[in-house]
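Note that one protein chain is taken out, while the other chains of the complex remain in position.
As written, the chain order gives the labels A, B and C, with residue 1 at the start of each chain.
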């Protein structure tokens, strides 16, 4: 993945742990790759608990939507039924009107890397139109958490 | 399942066919039971194409919601990756303000029964409150399709 | 639901808590009914942690499968994004070669009932054929936990 330049002092990170469910495992007896989209969502949720104000409901209450426009995942090592893993979700600052996260999923027992991922969200107004300017609530959120 | 009295002259039925997806199969290499809720939804969708006016968007446009309040499934024989099956969705008339369906899923190749199921939907108004009286649009739908 | 006679001294129960995920909510902004199959699975998993020996991997290691043959759900009150709920999973003893559970899902904040459900699992051998006799490992599990 070609990195865009991110300037992030300090690094905001949320961490959460999960256990693989039976329904997440496919016929190869590993977690079906599509289910990682849920894990990333859990990661953003956990991040939102650490640094409140950037959750789906906060964004919605401010009159915006924040759909995902780009999602990338690299799968390094499979998870199996009953495995436990840790998701680290790191906020990547950008001047553009975007919310960028990078994710690292590791096995809980030995720290082995399972997958890395990234997502980019943009802002839309109530009519679903793209907002090119950073919404006020987002600039305030950045300020509150010391993101420059 | 204890049957409530259904009076249904004529029997309205919709039929659709599907092929098992990789993501629907679990580690026992059969369709994970929870995925049948999607198949029933496909069945209602196919029914709605045969007898228009009872789809989610029709109900929503009339100012109502129709959440499922009861769902029952009996699994007789498993489906595996690549299997094709047919869902028959039968409307079960009732005087109460409810939408009742019964379903039969059979293998497409030999007609073997895979599962039977039933769902009951009630009506809610815009505020999510239960409607005990049959909505006008629903009575019209019944009349249109000769359901007495 | 017509109850079959259950004789269960003592009552084995497992409890777990969950928070509604964004991906579980539908366009009516309530948890899509099909997702409750996952919650019931979480309930069985939590039960299995309380009374080990009846999980998917235990059953598989003993040379059996335990597919669900009957699942019933009654939805009383919807869950919304961010809501937290508690699942109580109760083992219902039966002399037949079956694993029967009943479930109660309640809101974590005020105890309001959200849904009730039941599942029945049967045993299959390595060739996927139905086992009509209680497997030895299951009789031992019952004995271990004082189920008569």
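Keep in mind that, in the parts below, a residue touches a chain if its C-beta (ideal position, glycine included) is under 8 Å from a C-beta of that chain, and two chains touch if they have at least 3 such contacts.
Bear in mind the structure is a predicted one, so any value in this text is a computation, not a measurement.
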Subunit C residues touching the omitted chain (full complex): 22-23, 25-27, 29, 32, 34, 81
Chain not shown, touching residues in subunit B: 19, 21-23, 37-38, 41-42, 45, 56-57, 81-82
Subunit A, residues in touch with the chain not shown (by the definition above): 1-2, 27-28, 30, 33-34, 37-38, 41, 56, 65, 67-76, 78, 128
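Assume only the chains that are shown with their structure count from here on.
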Innermost chain by mean C-alpha position: C
Label of the chain whose CA centroid is most distant from the centroid of subunit A: B
Self-contact between copies subunit B and subunit C, residue sets same or different by half: same
Computed distance of Cα centres, subunit C from subunit B, in Å: 24
Sequence positions of subunit B contacting 2 or more other chains: 27, 34
